[in-house]
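The complex appears here without one of its protein chains, the remainder shown in place.
Letters A and B mark the chains as written, and numbering starts fresh at 1 in each.
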Amino acid sequence: MSNLSTKRLTKELAELQKKPPGGVTLESADNLSQWVVKVEGAKDTLYQNEVFWLRFTFPSNYPLESPEVVFVRNIPIHPHIYSNGHICLSILYDHWSPALTISSVCLSILSMLSSCTNKERPPDDSRYVAHAAKSPKQTNWAFHDDTV
Amino acid sequence: MDKGKAVDRGSNGFAPAKKPTLVIKGFKNKPKLPDDFEQTSWQKLEKAVRAIQSSQRVQDSLEELYRTVENLCLHKYSETTYTRLSQEMERQIKSVKAKLESFPPSASLAFLAEVRDAWTEHCRQMLLIRSLFLYLDRTYALQTNGIHPIWELSVDMFRTFVLTPGGATLVGSMKGLLLQITSERNGNVVSRDLLRSIVQALLDLDLYDLIFEPELLAETDRFYTEEGDRLTSEVTQAPDGGVALSHLLKRVEQRVQEESNRCTPNVGYLTPSSRRKLTQLAEAQFVKRNARALLDAGFDKLMDAKATDDLTRLYTVFNRIQCQDLLRDKFTNYTKTKGSAIVTDTTRDATLVDDLLEFKLRIDTTVSGPFRNDESFVHAAKESFERFINIRPNKPAELVAKYIDNLMRQGKGLTDQEQEGLLDRCLSLFRFIQGKDVFEAFYKRDLAKRLLLNRSSSDDAEKSMLMKLRQECGSQFTSKLEAMFKDIELSKDLATAFKATTTAQTLDVDLSVSVLAQGVWPSYPKMEVAVPEALARCTKVFADFYVGKHKGRKLDWQPALAHCTLKASFPKATKELNVSFFQTLVLLLFNENKSLSFREIQQATRLEAKELTRVMQSLALGKVRVLNKSPKSKDVSDDHLFEVNETFQHELFRVKINAIQQKETPEEQKATNTRVFEDRKHVVDAVIVRIMKSRKTLSHTELTREVFGQLKFPLDAKELKKVIEGLIDREFLRRDDKDASMFVYVA
């Protein structure tokens, strides 16, 4: 791991432990390559009182390259979230920027949940899940609907 | 060739000669010995033996006597002759016995002389007799089992009849010998020749090792036990045990030499084989039995007195009696006690480093001299220094740093080599100190001042010190120092470039600026100060120039570190004054005002009161007084008045009055320490988190042990507890629900 990724992850870890954003809790970070973060569905949304877990897997040149982010254990039902946990969200792929942090990624995902009006799986869920690679980063995503 | 010759010989014409005959016939009469052959032969020999025994002339020639023995032997009279001879010897030895026993039993010198004479005479006779009977000795005595050769036979007889173990003669002789030895040990002159002969007799008679030496050792033991106890009690009871111990050590050394001399061939009279036993006894009874008491009474005094010779004796003796451990413990104890006295005496801080350097030199020379660089003593010294120097946390580190600063500022009239050596010695002290961070902080602060105020005595010395520090503290520390040197270099270039600009030439002040990188230099408290318009313009011009060269930067002025050269015209003299920037601001006020109160000066400069007090004291109450103060008291109050000293004069043209800038203020001292302690807290935090992260749960004791094992500076348990509490508050750790003495890492 580079100096950049080690030092930055150490800083992010400390910040997540000290003052995590609302609805976000670091659940485990046994090393600097894979963390699990707990997110709670916001009040007055379809996901109120639901709890989900995001697994972050960091490449060695994080934050220049995006982390792999997937839901694990309990997969929210959402038009942009596949039943294998993969998330269709541009900032995790083509629109990744090193200015993004684990906190801000979690918040983006929470806001994606919050703005949902109809709990349903993506229409192509079964087809995608049957053929998808293990990591969502290997998928060629087509982002057409940023508003849902 | 050979073949040809053989052929020639056969044909030379000589007829073969007739063979002669030789007939051997037996004796008609068998040769026969005269009947009295043995009788007459022995009579001849007996006459000769008795003549030898009574020291008279032997009438027959030795040649003839020898042949007589040979003839007897050849005619098978060996056994008879041997028996007859041994009877003659026994008769003679018995007469010697009778003669010696006729002396009244005594251990007198006269008796010893008699014994010696008897043995010498016996040897003389037996040598002659043996040479007469040599043939018998060789062909019979040496060849026959169960009988002694003639010489051994005579020795055996002498031992059996004269110097009989347990007999009065031997007892008397040994007693006499021991009396003489004791007398010599008591300082009297004895007849060493006589004693040597007696000892030689004992050796020849095989009586030395088994009979005499045990007695000798017992007597020696008794003698030295008594003397050792007497001298030891002198040491333990003396008001100054050092002198008495010194006396005792010299005495042991002398005794060892004497015993050694007594056992030296030709000089002394005892055998070399007794030497080690005797010297060991002397050392053991003098020193070993009382070793601890002797050290307790005198060791510290010898150390205090730097008694190199006595310490050398002490080490030599203790080494030989295998009590180095006792001596080393005493030495360790001495070093620690003296060392902690130096370190903990806060009234001695001004000379602490000098005192420690002197003490270290003394301990080092003692180890390398008297203690012969004995590894265990080298180690003991090191361990002791490490212990006592850290009894008082932080201060020694600070003082060593300041001592070095002082050395670096003024050459002190030392040569480069001397200075180099002194620096090395300072570092050797520094090496023992835990908590090098304190040293580093003060060293850096002092270096900063040397560089900014141009006070370094030599660039080379600075560079060489930097190398040494890199070895001691690692490059993480020195890379910051190197960056400081680099800033100074860059600032010089910058000053040259600035002076070349047209705007700079319009200024009537020759301004150069040391531009420092943040985070590299020590941090300085921000000091607000009112700068006159003209000067503010100068800084503005420079700042514009600088930012033009370095986009995206800005400059934070540090007036406390600035200094100026002033041209000052007094009524009686014109001088150049080297002053701090704060002093400058104050002095410039007097261009417009004849007299100003402290309050007025403070309003004009907006300097903080404490700082301004120091500035005013330096201008009006120091060695060089540019201003006069009224009242003339040392303290400074708001309404005290200052005015120019119209009569100012000084023998020099350039006068330095900015020493206060170099001097560390109490606030600075405190700030430097505080900063170090703050940094330490972070280090302790990080260490605990690192340990707990890998161990997950640990008891308080285990955690404490691990933390102390990893820290490079002293930390007391109370402090540690505070840090742990802090980490619990911040939810890095929690106490175990069941066992409050266990900590659990919170991921």
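The rule we apply is simple: contacts are C-beta pairs under 8 Å (C-beta built on N, C-alpha and C of every residue); 3 or more make two chains touch, one makes a residue touch a chain.
Throughout what follows, contacts and distances are computed from a predicted model.
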| item | value |
| --- | --- |
| Missing subunit (named according to UniProt) among the choices "NADH-ubiquinone oxidoreductase chain 3", "Anaphase-promoting complex subunit 11", "Exosome complex exonuclease rrp4" or "Tctex1 domain-containing protein 2" | "Anaphase-promoting complex subunit 11" |
| Residue among B:L134, B:V529 or B:L566 that touches the chain left out of view | B:L566 |
| Among B:G166, B:G413 or B:G519, residue touching the chain not depicted | B:G519 |
| Touch criterion as defined above, residue of B:L452, B:V636 or B:V687 at the omitted chain | B:L452 |
| Touch with the omitted chain, as defined above, among B:Q558, B:S597 or B:T613 | B:Q558 |
| Touch list for chain B against the chain that is not drawn | 452, 454, 479-480, 483, 490, 509-521, 535, 538-539, 542-543, 546-547, 550-559, 561-571, 576, 581, 584, 587-588, 590-591, 644, 646 |
| Positions on chain A contacted by the hidden chain, ascending | 2-4, 6-8, 11-12, 63-66, 94-99, 101 |
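The criterion applied here is as follows: only the chains that are shown with their structure count from here on.
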| item | value |
| --- | --- |
| Interchain centroid distance [CA atoms averaged], chain A/chain B, Å | 69 |
| Of chain A, residues touching chain B in the complex | 17-18, 26, 28-30 |
| Footprint of chain A on chain B - complex, ascending | 730-732, 747 |
